[in-house]
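Only one protein chain is missing from this complex, and each of the others stays in its spot.
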Amino acid sequence: MKKIIVENLKYKYPLTESLALDNLSFEVEQGEFIGIIGANASGKSTLCQSIVGLVPHFYKGAYGGTVIVDGLKVMDHAVSDIALKVGIVFQNPFNQVTGSKLTVLEEIAFGLENIGVPQTEMLERIETVLELLNIAPYRERHPFDLSGGQMQRMAIASIIAMKPNIIVLDEPTSQLDPEGAEEVFQAIHRLSEQGITVIMVEHKMEKIAHYCNRVMLLQKGKMIDFDTPEKIFSRDDLETYGVTAPVYTRVCKALDLKIPGTDYYPVTLEQASRVLGGKIK
Amino acid sequence: MIKISNLSYAYTKNTPIFSEINLEFDRRSTAIIGQNGAGKTTLAKLLKGLLKPFDGEIMIGQYNVKTVSAAELSKVIGLVFQNPNDQIFKSKVLDEVMFGPLAIKMSESAAKKNALEALELVGLHEQLETNPHDLSLSEKKLLCVAAVVAMDPEIIVFDEPTIGQDYAGKEKIRNIIQVLKKRNKLVMTIIHDMDFVAENFERTIVINEGIVILDGDTRKVFAEREILKHAHVEDPSITQLGKVLGFQETFLTVEEFVQRWKQSQR
Partner (left out) sequence: MKSISLYTDRKSVLHSLDPINKLYYIAFAIFIPIILPSIEISLACVALSFTLLISGKVFTKTMPAFGVVLFTLLTVILIQGLFRPGNATILFQAGPFTMYREGLLYASILSLRVINIVSSFMILVLTTSPSDLVDSLVRKGMSPRIGYVISSVFQIIPEMMAAMETITDAQRARGMETEGNLRVRIRAFFPLLGPVVLGSLINTKERAMALEVRGFNAKSPKTYLLDQKQYRFSTVIQWGILFVIGCAIVWRLAS
């Protein structure tokens, strides 16, 4: 089932000259884990925000084409309606805390209160997401007293509690230390295994290669390519788009060792060690 | 260049951040790594004189950090903060970079000369008149680097320089660090990006819960997998690949690995 359908999407922020998104068309199936990569200012964040309706509803600006998310046409619905279908998590966990709630429990409830979920169901949903994101021990803590990784997982929990079918994450781990980042990646991985469609912008290519089914490469608002990690990272012109392949791919490229039976290089530690391991004398 | 003896520090009395730290820094480029909350940023602020040690001493060159003001210290040690928006306030790129040199009483002409050189180093020399807030976040970060380099301190400390940088931005930071090293500056950084550490820094210090648990040549440090794990630090991707394949050596760069691999295939 198609969860996201984007057709000829064009968008320009108010007071700017050039298109932030330039004629994008693509589709995403239910349960896919999609990575978005590209240089800074290539339109990654704008694309994320267009899927949840912040573009154009929050920013205004010039908009063309259509985005359909889980059957809803984004242009015709308010952000709070679209929020029931798709959630978004931003880069800075700190700015996603409401600042009006005193415990993690209440913080997660904020969205549910707004959309009018009955109290008993609210409690059930909160318990589920606390477990899913491994933050149950902190339920009574003050939201601002959490570490970055915990705070970001709380932000994801707050979104997941609203039961969207799709979650968009815009560089969710860039402010975190490696351990905090790994906690977040594993949490997202668990969501993906539960059938939630995931769209993630990320600079850490090793992580993208490890977790994603497909990778979209953007440049200046245009889609350059949208394919499997192996195909994308085997491209010779990656660096001209401001990205570099995972370390494992770069090693195998230098040694010209492809995944057997394909035209592509390994992208993960596992694939690389399999290919290289077979050659150890 | 820097000598830390018996340093202790705490934000509140009962929870010490550091107790009795001893460290010396020479001109080797140095990465300070460890989990968030391990005390890395506190250490940088202590070195910079923004916090004063409770006990013990920090000597930077002939300056005792305890007795001189942070402003005075900025002639010898510069710190590039993580978030450029915490710093930028001038309406032109050139003015922003000249602010520091003028604040430490450099002459107008020397300040301008240094500022122009620093902007050339970070690649912003064609945007002297631009309003800094019209720059992208990664350009703003480079602007802040230039603002510190223009003050020409002997020691430059970066706080998470690679966060939010794409491939091109990282290459620029890498190049800036190399140039500063050539100018015989001590370059230090607090950083989470282990691949970047492996490729660019000679010495690595691992801090965990306010204690230096590893300190030495980067290669030796990344060989200590067990201790690193204990400090919640992941070793660099290329190091992991070498280990998985059973190599005895600790690899730090793709090139090293490729070369060693080719040898093994002969």
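Residue numbering begins at 1 within each chain, and the chains themselves are lettered A and B in the order written.
The criterion applied here is as follows: a contact is a pair of C-beta atoms (placed from the backbone, for glycine too) under 8 Å apart; a residue touches a chain by one contact, two chains touch by 3 or more.
Fair warning: this is a prediction, and the values are worked out from it, not measured in the lab.
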Sole contact to the chain not displayed, among A:G71, A:G99 or A:P137: A:G99
Among B:I4, B:L135, B:M151 or B:I238, residue touching the chain not depicted: B:M151
Candidates A:D76, A:E131, A:D145 or A:E193 - the one touching the absent chain: A:D145
Sites on subunit A contacted by the missing partner chain, in the whole complex: 49, 52, 54, 58, 78-81, 83-84, 87-88, 90, 92, 94-96, 98-102, 105-106, 109-119, 122-123, 126, 142, 144-145, 155, 158-159, 162
Contact set of subunit B toward the excluded chain (per top definition): 45, 48, 50, 69-71, 74-75, 78-79, 81, 83, 85-89, 99-100, 103-104, 133, 147-148, 151
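The rule is short, and it goes like this: only the chains that are shown with their structure count from here on.
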Separation of subunit A from subunit B, taking each centre as the mean of its C-alpha atoms, in whole Å: 30
Subunit A - residues contacting subunit B, complex: 38-41, 147-149, 171, 174-180, 182, 203, 206, 239, 242-244, 246-248, 250-251, 254-255, 269, 272-273, 276-277, 279-281
Complex contacts: residues of subunit B adjacent to subunit A: 35-37, 136-138, 163-169, 192, 194-195, 232-234, 236-238, 240-241, 244-246, 254-255, 257-258, 261-262, 264-265
